[in-house]
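Reviewing the structure listed below.
Every protein chain of the complex appears in place save one, which is left out.
Chains here go by letter, A and B, matching the order in which they are written, and residues are numbered from 1 within each.
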Amino acid sequence: MLKIQNLRVQFQTRNGPVDAVRGIDLMLGRGETLGIVGESGSGKSVTAFSILQILDQGGRIVSGELNYSGVDLSNASERDLNDIRGREISMIFQNPRAALNPIRKVGHQIEDVLRHHAQATVQDARAKAIAALKEVQIKDAEARYHAYPFELSGGMCQRVVIALALACKPQLLIADEPTTGLDVTTQKTVMDLIQALAHERQMGVILITHDLGLAGQYCDRLVVMKDGAVVESGAPETLGRSATHAYTQRLVAATPHPGKTLHELVLGGTETPVPDQGDVLLSAQNVTKTYVGKSGPVHALKGVSFDLRQGGCLGLVGESGSGKSTVSSIIARLQDPTDGAILFEGASLLDTSAKKFARDPRRPQVQMVFQDATDSLNPRHSAAQSIAEPLRHLGNLTNIQRRDRVHELAEQVGLPSPLLTRLPHQLSEGQKARVGIARALAVSPKLLILDEPTAALDVSIQAIVLNLLATLRHQLNLTYLFVSHDLAVIQMLCDSVAVMRQGQIEEMGETSQVLNAPETAYTRSLIDAAPVPIM
Amino acid sequence: MRARLIIARLIQAIPVVIGVVVITFILTRALPGDPAVYFAGDAADEASIQQVRETLGLDKPLPHQFLQYVRDLVRGDWGNSLSTGQPVLADLARRLPASLELTLLALLLSCAIAIPLGVMAATSPGSWKDHLCRVLVTAGVSLPTFFTGILLVYVFYYLLDIVPSPLGRLDFIYIEPDSITGFYLIDGALTGDWETFRGAAKQLVLPATTMAIFTLAPIARMTRASMLTALSSDFIRTARAAGLARRKILMGYALRNALLPVVTTLGMVFSFALGANVLVEKVFAWPGIGSYAVDALVASDYAAVQGFVLAMALLFVALNLIIDLVYALIDPRIGFDS
Partner (left out) sequence: MTTEHAQNQSFAGHVGYVLRANPVTMLAFAMLGFLIICAIFGPSFVPFDPLASGDQILQPPSWAHWFGTDHLGRDVFSRVIVATRLDMAISIGAVALSFVAGSILGCAAGFWGGWWDAVISRGLDMIMAFPLFVLAMGIVAALGNTVENVIYATAVINTPFYARVVRAEVNIRREAGFVQAAKLAGNSDLRVVALHIFPNALPPMMVQVSLNMGWAVLNAAGLSFIGLGVRPPTPEWGIMVAEGANYIISGEWWLAVFPGLWLMFAVFTFNLLGDGLRDIVDPRQRR
C-alpha cells in the first residue's frame, strides 16, 4: 500500500544543510502495523512528516519515491495532497492537548475535517462528528462535542485527536509517539483503542516511538532507525531474540522490563554488589501537605510514612499527581510539610524550616538529583561551576582543593574533564545528567534523592546512568530515595518500593514481593499497563 | 458562568479606580510650595489664599483632606478652571467627544492596516516582505507624533493644499451638527447632513493618520509574533495533516488564535494613543481635552490639569475594562483554572 524508496530529507540550518533522513526504504501492506523505533534525532518523525509532506519550514525532500497506492506523493500537487491528507492517510501526534485548536469546540474541529473532505453536509455533520467521537469510546459524546480541549484530560484529548484523524475512514494511520506524556494506564487504553480500530477497519498503521517495548507489543513488524538510516528491520520476536546489528542489540538490552537486572541493560555489563543495610537513616512519619487552592484546600499528601535504612534504596512510584514529587521535595527540605515528622539519624529535620535549611549543618547530608538535567543546570554556569557550587557554600576548601575535588567528582561520574569548562547547552543529555549527579555528590551526602533522574533520557543513556547510580551507591555507601513513574526501572535499582496514589502510599514492601504479588488492585493495574516484554 | 466572570471583572476595576484617585490626590498635594497659593491664582492676596486654604481643607490632616477630595469628586466638583472660569468637569465633558472621535478613528485605521501587515509578515518570515514590514512599523513608532503631524500639515496643506487648514474639528464654513453623540461624523450621518460629515471627515484625516502611524507598530508586531507562534503550534500541524485548505488553516485556525494576544495588546496601544492624543491635539488645534490640558499647563491652571489627568485615567480604566470583557467573550479558556 505504501512504498518508500531511498527517501532523503534535508534541513537548512545556519551551519549548512543537515541530512535528517539518509536514504531509507520502507514498505507497508494493507492492514499491517509497522513500528518505527529510534531514539531522539534518529529521523523517525521526519520520515512520518515526509509521507504527508508536512515538513517544518526549512525541511526538503531531496530525493526518493513515496508511493501510496499508485500515487506518487512527492510529486503530487498541494491540492491532491490535501485530498489525501485526512481522507486516505491520517496522522496523530504526541502532546494531544496542543494538537487541538485551543479555542474551537472539539466537535467543530471534527466537522471541519468531515466537511472539507465532503464526507458530511451542513445537515448531518454534527451527527457524524458525534458518531466519530463514539467510535473512539468517548462516553457522553453529545456533551463532549461542545467541549474545548482544555476541558478534557490528556487521554481524552488523544481520543479526540484519533477521532479527528479517523473521521474520514483513512486507509493509513501514522501515529507519532501517541502516548508520550500520558500515564501508563492511559497509554495502554489509547494503544488498545488504536489497535482495535485498525483491526476492525483493516487499516494500516505506522507507529513511531522511542519505546521498543511498546512497539514490540503492538506492531507486526519493526524498523529500527538511527541517525536517519534504517539499521535493521524484522518481526519483534526475531529482533528481540537475535538482532544482528550492534545498535539494535544495544537498544534491546537497554529496554527495561520486569525481571531484567541492571547490568543486563548494558552489553557486557557486570553485576554491582548492593551495599549492606544499616540502621534507619530516614524516617517519614505521617507527612501531610495541604495547599490552599482556589476552590478549597488541596490535599497533596494525606499522611505518608516510611523508613529508609542506611545503604538502602526506596523506590517511590506513582502516576502524575500522586504526590511523589512533593514527598521528594519535602525530604530534600525545599518545602515544609503541613504536618508530620521527618527524622534523619534520629533527629527531626523539621526543626529548621525549609527557608533556613540552607544554613543547617545537615544541608550537605541530604542532596538531590533533579528530573530534567537541562532545567536543573544554570544556563550561564559551566559544568565545573555547577559542580563546585555546593562546595563553595557548604565546604571549606581552598580554591585549589575545590578544583581537585571537581575533577575527582567528574571522574567518579565518568565525565571527561575537558568537558568541565562547557556550558550546559554544549553538553549532551547524558553528560548533563552526569553533571547533575556530580553536583549532588560534591558535598558527600548520606542521603541522595533521585527525582526521575532518567525520565528525559533515551533508553541507551538511561541504561548507563542507572548503572552509574548503582555503582556509586556501592562505592560511596549511599542511601537512595528514588522517585519514578516507571516500575521496570524501580524494580532494577530499588530493594523496596512504595506505590503512591492520590497523596497516599497504596502499598509498600520489598520490591520483588510487591511486583510479583501485588496486594492492591491499583498496583496490579500499574504492572499490567506496562508493555509486556516480547524479547 | 460568563455573567459571574463579567461581574468579577467589574469588581476588580474598583481598586484600580481607588488607586487612580489616590495617585491624583497625591499629585494635587505634591505641588511645589503651597498649593493654596497656586489655586488662589496670581492676583490673590493673603486673605484670599487663606480662604482657598480653608475651602480646600489644606489646614486639615491628610486623610481628612483625601476624604474631602473624594467627596468633591463624587459630587462632580472638580474645581474651577482659572483660564476658562468654568467648572473643570463641565469643560472636560464638553471637549471629550472630540478627543474620543479622533482616538477611536485613529485606532480603527491603525488596526485595519496593522493586522493584515502582521499576517503578511508572519506567513513569509525572513522574506523581503517581512523585513520591509519591520522597517516600516519601526519607522512609524519612531516618528514623534507631533513631528508627523507637522510634516503632514506641511505636505498636504502648505505644498499640495488638498486638506483644509489644520485648525479644529470643522472649517468655519460649516455649521456644527446638532449634538446627539458629540461625534461629528456620527451626528452628521444621523441628521443626514452629509456636507458637515464631509467637512468633519476632511478635518479628521490628518490627525487620525498621524496617530494611526504611531500606533501601527505595537499592533503589527504583536500580530506577527502571535501569528508565528500560532502557525508553529501543534494544532496547525494537525490541521495540515487532516488536509484542511490553506486558507482555512490560516484564517480560521491560526489567525483566530493569534488575535487573542492582539486584543490584549490593545490596552497598551490605548495608553500610547491617549498620550499621543495630547500632542496631536496641540498640533492640529483640536478642541479636545488634550489641548485643553496643554493650555492649562501653560497658564499654570492646576485644577484643570489635574482634572484632565484624572479624566484620562478613568477613561483608560474603562477602555481596559471593555477590552477585558471582549477578551472574556472570545476566549473560552478565560476563567478556567486547569
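FYI, a contact is a pair of C-beta atoms (placed from the backbone, for glycine too) under 8 Å apart; a residue touches a chain by one contact, two chains touch by 3 or more.
What you are looking at is a predicted structure, and each value in this text was computed from that prediction instead of being measured.
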From the list B:55, B:86, B:138 or B:181, which touches the chain that is not on show? B:138
Contacting the left-out chain: of A:49, A:145 or A:370, that is A:370
From the list B:184, B:197 or B:270, pick the residue that touches the absent chain. B:270
Missing-chain contact among B:89, B:216, B:239 or B:313 belongs to B:313
Tell me, which residues in subunit B touch the chain that this view leaves out? 15-16, 19-20, 22-24, 27-28, 30-32, 125-126, 131, 134-135, 138-139, 141-147, 150-151, 153-154, 157-158, 165-166, 225, 270-276, 278-279, 282-283, 293-294, 297-298, 302, 305-306, 308-309, 312-313, 316-317, 320
Kindly note down the residues of subunit A that lie in touch with the hidden chain. 14, 57, 329, 332, 334, 355, 358-359, 363-364, 367-368, 370-373, 375-381, 386, 389-390, 392-394, 418, 421-423, 426, 436, 439-440, 443
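By our rule, only the chains that are shown with their structure count from here on.
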Subunit A to subunit B: how many Å between their CA centres? 50
Can you check the complex and tell me which residues of subunit A touch subunit B? 52, 54, 56-57, 78, 81-87, 90-91, 93, 95, 98-104, 112-113, 116-117, 148, 150-151, 161, 164-165, 294
As the complex stands, subunit B meets subunit A at residues 125, 232-235, 237-246, 248, 252-253, 256-257, 260, 330-333, 336-338
